[in-house]
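What follows is an incomplete set of chains from the complex, kept in their original frame.
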């Protein structure tokens, strides 16, 4: 084994996170290197959503260590949130505003160039009349596409995608794969949860199985690695 | 912080302009409360005139609660409060932005309510500057206190009932000081009002500072 | 922290040793009894108020406990909770306990004041600045208790409640200075006034002083006990948590993790 070179993007050690009085995460040990794509599999209630929310600094970790992108989740959630993007079960959009306004708002909040909104929406197929329809009126899949367009436009350092395939139609599912690959190869780290291994595993470097709020297994995914194998093992050890 | 303030306030006002909730719902509500108070107190014109300042401020208070509720209803759709936090912007900016948007709406509302009491209760305004200063200071105070409590109860399933309970007692000093200041302004006794203006200013300052300082932890708690 | 069943009265509550708690409780009872005895039988009736003056041994001490001790302590511990370096659920529990005592004493202030007001002012209640601000104070802290009841994570609830307590505490100075600012019907500061020469004399002064001591002791005892209740609730929560953690671990077939020796309840913060 080589020595630790860079600290990992995600580092959990014995992390416990409580939802109410319930340990949604019950001692997670996990390291994910920068630039990796990791997919979480697991039964309903295994803790996938909780883990992703903890990575976004939304679910406070009450014991153990949790360091995301070099920031402690308890000490500095704000800094983390600036740098991550989350696609959750529910779409965080302003129902009264249209897709363009929503994405622009996200970009302004992130201090990014609002000109990036249009190409992103275009790419996700939010074109024509949909651009000007209040998002409260869009269909379930269209809403999720708007959120993904926001992520794409912002291009955060860490993508957290909670069942991103759910609700998307065939062509967007394909596109999602492309977007994830693009993000990862441009250096971003991507974590996604899924109930559709046949779609998610090919995208991933690492396939991590959760159960009972813990990591219970890991295999490698099908992502064609660009980086050399040495680099790979280094990151894994870190 | 200032950029975030403008950003958040702009977004809130844009949603207001699109949905027209303030104009079509909160404003009529405010005028309606005036009428209801008149019903509750009976038809005697001179009684109503003498109570006009108090009733005006009661109407402002209840409308402020509604405006705050609305301001947080647009944030916490689907029962979650993640949205705002995920933006990762300065909490003080969010606080100031939301307060600014509420203050703008409340200011407009007060102009129309003033017209309302002038017409309905037949009052006349003698010392306008006291009334205007009182209203401006009160608006800042109401907006700031409102946002603090709005954030406390946002996204909770009980927010509709919790917010009025929490925020109304806090706003009571505004009710008292505002009524007194307006009483002087309406009766024309020019000087007595300044002590009440001082209270309103103190109130506004306290909640402005409390909000800027505490909004961060508050948002995490939400 | 002992394991297994523990007798609740013997629980070390982290504030005061159990023996001392009992002593404080006993002292409180004795001193209140003494105050009542002195107040009712030893001290003379007043020239103007007659026997009614005896309420002076109850009402001001009760008010003082509610406003300054209880709500003051609540505000202080809320502040300490919010301050990162001293953040600990200890302060949250303490704040909760003292708000509960404060609400009781605040209500008692209103009741004793009303009883006193009936013969002196001729009404149970008037819309005097002190009275109304005291009533508002009660509502503010009832709001705090309502907020506490809303189900939430302990840490989140603690933070939310701490903010609410601090904002509510702003009313306390208003109550205190209301008599000065608005020249009200209510008594001006007689005991807590700036020039300390008390305006009452002799046995009355001593009884009043004893009253303050007695209710302060009662306050301390109640806070300690209610803190204990809070702590026990939290412990029950911790135990539930331990159980659900066990269940959660059982959901996967890894069994108990290696790093989980000792209390699983998480770091005490």
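Letters A, B and C name the chains as they come in the text, with residue numbers starting at 1 for each one.
Going forward, a contact is a pair of C-beta atoms (placed from the backbone, for glycine too) under 8 Å apart; a residue touches a chain by one contact, two chains touch by 3 or more.
As the structure is a computational prediction, the values presented were derived from the model and not from experiment.
**Student:** Counting across the entire structure file, list how many copies of each shown chain there are.
**Tutor:** A x2, B x2, C x1
Quick note on the criterion: only the chains that are shown with their structure count from here on.
**Student:** Which label fits the chain touch graph of this model best, line, ring, star, complete or other?
**Tutor:** Graph shape, chains as nodes and touching pairs as edges: complete.
**Student:** Average the CA atoms of each chain to get its centre, and name the chain whose centre is farthest from that of chain B.
**Tutor:** Chain A.
**Student:** Centroid of chain B to centroid of chain C, CA atoms only: how many Å?
**Tutor:** For chain B versus chain C, the centre distance works out to 32 Å.
**Student:** With centres defined as the mean C-alpha position, give me the chain A-chain B separation in Å.
**Tutor:** Inter-chain centre distance comes to 39 Å.
**Student:** Of all residues in chain B, which are in touch with two or more distinct other chains?
**Tutor:** As it turns out, chain B has residues touching two or more other chains at 220.
**Student:** Residues touching two or more other chains, restricted to chain A: which are they?
**Tutor:** Residues 60 of chain A each touch two or more of the other chains.
**Student:** Which residues of chain C touch chain A in their complex?
**Tutor:** 151-156, 237, 240-241, 244-245, 248-254, 257, 259-260, 264, 266-267, 269
**Student:** Which residues of chain C touch chain B in their complex?
**Tutor:** 82, 136, 139-140, 143, 146-147, 150, 156-160, 162-164, 166-168, 170-171, 174
**Student:** Using the touch definition from the top, list the residues of chain B that touch chain C in their complex.
**Tutor:** 145, 148-149, 152, 156, 158, 162, 165-166, 169-170, 172-173, 206-207, 210, 214, 217-218, 220-222
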